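As you look at this complex, bear in mind that one protein chain is not there, while each of the others sits in place.
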Amino acid sequence: MIPVGILGATGMVGQQFIACLTNHPWFTVDWLGASERSQGKAFRDAAAWRLASPLPDRIAKKVVEQAAPGNAPKLVFSGLDSSVAGEIEAAFAAAGHIVVSNSRNYRMEQTVPLLIPEVNADHLELLRCQSVATGWKGAVVTNPNCSTVVLAMALAPLRQFGLKTGLVTTLQAISGAGYPGVPSWDILGNIIPFIGGEEDKVESEPRKILGTLKGDRIDYHPVKLSATTTRVPVQNGHSMSVSVGLEQRPTPEAIIDAWNSFRGRPQELELPTAPPQPIVYRAEQNRPQPILDVNSDNGMTVTVGRLRTCALFDYKFVALGHNTIRGAAGAAVLNAELMHKHGIL
Amino acid sequence: MIPVGILGATGMVGQQFIACLTNHPWFTVDWLGASERSQGKAFRDAAAWRLASPLPDRIAKKVVEQAAPGNAPKLVFSGLDSSVAGEIEAAFAAAGHIVVSNSRNYRMEQTVPLLIPEVNADHLELLRCQSVATGWKGAVVTNPNCSTVVLAMALAPLRQFGLKTGLVTTLQAISGAGYPGVPSWDILGNIIPFIGGEEDKVESEPRKILGTLKGDRIDYHPVKLSATTTRVPVQNGHSMSVSVGLEQRPTPEAIIDAWNSFRGRPQELELPTAPPQPIVYRAEQNRPQPILDVNSDNGMTVTVGRLRTCALFDYKFVALGHNTIRGAAGAAVLNAELMHKHGIL
Amino acid sequence: MIPVGILGATGMVGQQFIACLTNHPWFTVDWLGASERSQGKAFRDAAAWRLASPLPDRIAKKVVEQAAPGNAPKLVFSGLDSSVAGEIEAAFAAAGHIVVSNSRNYRMEQTVPLLIPEVNADHLELLRCQSVATGWKGAVVTNPNCSTVVLAMALAPLRQFGLKTGLVTTLQAISGAGYPGVPSWDILGNIIPFIGGEEDKVESEPRKILGTLKGDRIDYHPVKLSATTTRVPVQNGHSMSVSVGLEQRPTPEAIIDAWNSFRGRPQELELPTAPPQPIVYRAEQNRPQPILDVNSDNGMTVTVGRLRTCALFDYKFVALGHNTIRGAAGAAVLNAELMHKHGIL
Partner (left out) sequence: MIPVGILGATGMVGQQFIACLTNHPWFTVDWLGASERSQGKAFRDAAAWRLASPLPDRIAKKVVEQAAPGNAPKLVFSGLDSSVAGEIEAAFAAAGHIVVSNSRNYRMEQTVPLLIPEVNADHLELLRCQSVATGWKGAVVTNPNCSTVVLAMALAPLRQFGLKTGLVTTLQAISGAGYPGVPSWDILGNIIPFIGGEEDKVESEPRKILGTLKGDRIDYHPVKLSATTTRVPVQNGHSMSVSVGLEQRPTPEAIIDAWNSFRGRPQELELPTAPPQPIVYRAEQNRPQPILDVNSDNGMTVTVGRLRTCALFDYKFVALGHNTIRGAAGAAVLNAELMHKHGIL
């Protein structure tokens, strides 16, 4: 078993890392790092466990350490808040750790892979230049924003049809905002048509993810994106209404087939967290729905539906993914699994 | 006081007509018509009152009659289900009644006005041809679908800027589906990305509403629309994310000013149900929100917000309106008020 | 594998039976019976599948038959609506079938076991008299109402302390009302303080379940119960606030120990659906909570919490259980497993 650490272990992403790694066949959580307030306490005293899956006893008793390199194992997952992630993750990478981060800080850095293993596993190659550019002995690898993952996965198989444009309105679950996150006063029976910083990420991150590795850099994909992001009273699952322009005007059947047959390195390598079919098209006219589809294949599948022609672009459809699993902790674990198979850990 | 009747009085739209007309300064509900099942019963025995506003005692005791012309007053509001509205409304119109209908059946008929009084009050002129075309002694006037009203009002002031295209994703309240309507099983903590028949209405009705009266017909507005309609766990208020193409590329300030200064015949005529400012732009970045904005001016105001440039069209924004008031019962009452001032009743 | 049939297969309880029996180690669904409307159709065409767990392909293709004995296997689970369950279940029992029913029709019949296997497995003995009393070649065995199960399980370990009285207010999930069940209009952001027929069941059924087998009949337990049942906007999980009078005034520790150490025949026999610890006391002051606790051990565990002295009775506490699993389909499957081990099938 490979020992792993968790940075920001007491926060919600940290807790989801713990949940995702319980019973993992390769990785075992061996080290927990958090802010000063938690240091020296047993995890169960440092954190209020807020997930339905039980907190493993072994973790409950583990003492939380300072979020600094030293005792941590080589591989650390980072669920740090972006206000501190930049500095701490750099410190770990400099000290030789492999930081698999869910934070946004380094996502758009030129030599940092922004990975969805099914889509751009080859971007891992950036790591060769990362050490040169940064002087880090270790490395930082990131996964995208929770809405970006869903959008980028749904768009990836459409690149073959000449993907030009994507206009998206998201309906995002409250778990995406962490804890305490969205006050119930604001969201019960309500819609909040704004999420700070989100639209920028959704419009920019997919262009890097869908881009092409050219030597030591990524040629961004030319797709033009426009996003409106909203918060809805849903526990888990980001839904999105998407219109796309496709130069080659494929048939609907070709698009559905492109989605359903889409596979990537995780499926090839049979990574433990990989879903057998990463994108599933549901033919029913009222799907995908969060409460019915969000947990498909342990939350790692993106579900699409309602493909139809758009009067303004070529096609429109609805996509859904689990924001804290496929969009956060599960995404990072899949990244680490890919790296392990590539001999990077 | 002008006596009015309500067709489909026991249904949810009928109940909302009763609520909207309680204490109305001009109209007094004098006749209730419903299906066979309810005939001969006092209203309170025929219908389960489901609104928070109290059922007036006078209505509670009134006996429900057959939904057929005869005893009904000249002006009848129709909240009939579309499965029966076609035939019954025609029978009333043929018998000389003025039918102010919320049903979809006649909305797109060439000689039937599809009215939003602030937007196209002049379309009332169609009535001159309606009697010729139909042979009816009376008339049918309609209001749009509950989502259409919100969209068409938000778009109306943009016609001056060369409105070309509109792409909209709606987030619609459950009250739009009537009673029993959406099962809680389906919508609690969930999103349903489909509403039967809704997208067609949202794409077609605004073109008639925004169109121009040319002699005895409406020249449809050339705007091209594409809609995705979804159901969300909100009690009242349809929200929508809208992107628009505008030939003249106005400044944001010009658009906001066009919205805020927009007035129509109802404001000019000071109709009792008219809001003082039909469209209100909120500058806060997280508005409009259903629970905060839906009841503005008794639910007759459309609230817009979040105007910003769109990477694919020219601008994008969010709009919100009360679906059962501005989008249904209040819309019809405003239509009747307009007709009264025009001497049609 | 033992073939089993499902009566009322297209309804929500029927669907939950299918879900609970997918991958069951002993039982395999071999026959589906439903109302005339569904007969002759493949299940997927007869029923809209409304559960998040996938509909097994094998079941999707199976043709639904008439809800009449004949082709059905010996063991049938009944999720029939109570309006028809009485007659149909009797017909099956008369024809020699073992009917494991979730319907309320026969629960309080003198020779029909009303089972919670952990609590009153010995009541199965009633079956010896059932055939005499009814002339049935087969048998009917029932599980309690979904709220009763949770209450009766929480009370069972308290019998040893001289359980005299129980006053309960329930907060029941919408899934308890089936589909379409509770309109979202009525329950979104709301409480409905009434559930038809529910309070009677909650006050009477536990007295039979907690009663003592005396020869060929059950001596009802003398506990006096008073219930108020309410509907809350929760998907799954009935919560209840309970105050109890206990003659022997045990310590809180004794009560908690009685709950945590409670085991029954299913644990002894290691039945496949049996939870390892049927009642779990959570020491945190804000538990049990539906979204955190309802799925404990696949929804078969009852969670209790907040034990404290009551100013009017002796103790008060909160209990929670999964209403469609522990309170319905899972309960019936556990009953069938018990019967199988007792050689009754």
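Letters A, B and C mark the chains as written, and numbering starts fresh at 1 in each.
By our rule, a contact is a pair of C-beta atoms (placed from the backbone, for glycine too) under 8 Å apart; a residue touches a chain by one contact, two chains touch by 3 or more.
This structure is a prediction, so every number in the text was calculated from the model and none was measured.
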| item | value |
| --- | --- |
| Contacting the left-out chain in the complete assembly, out of C:160, C:248 or C:286 | C:286 |
| Contact partner of the left-out chain, one of C:74, C:159, C:316 or C:342 | C:316 |
| Touching residue (missing chain; options A:188, A:213, A:254 or A:269) | A:188 |
| Candidate in contact with the missing chain, chosen from C:228, C:260, C:277 or C:295 | C:228 |
| On subunit C, residues whose C-beta touches the chain left out of the figure | 165, 167, 169, 171, 186, 188-194, 203, 224-226, 228, 230, 232-235, 237, 239, 241, 243, 285-292, 305-306, 310-313, 316, 318 |
| Touch residues of subunit B, complete complex, unshown partner | 50-52, 188-189, 235, 291-293, 295 |
| Subunit A, residues in touch with the chain not shown (by the definition above) | 50, 174-175, 179-189, 233-235 |
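Basically, only the chains that are shown with their structure count from here on.
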| item | value |
| --- | --- |
| Category of the chain touch graph - line, ring, star, complete, other | complete |
| Chain whose mean Cα position lies farthest from subunit C | B |
| Interchain centroid distance [CA atoms averaged], subunit B/subunit C, Å | 47 |
| Per-residue multi-chain contacts in subunit A, two or more chains | 188-189, 235, 291-292 |
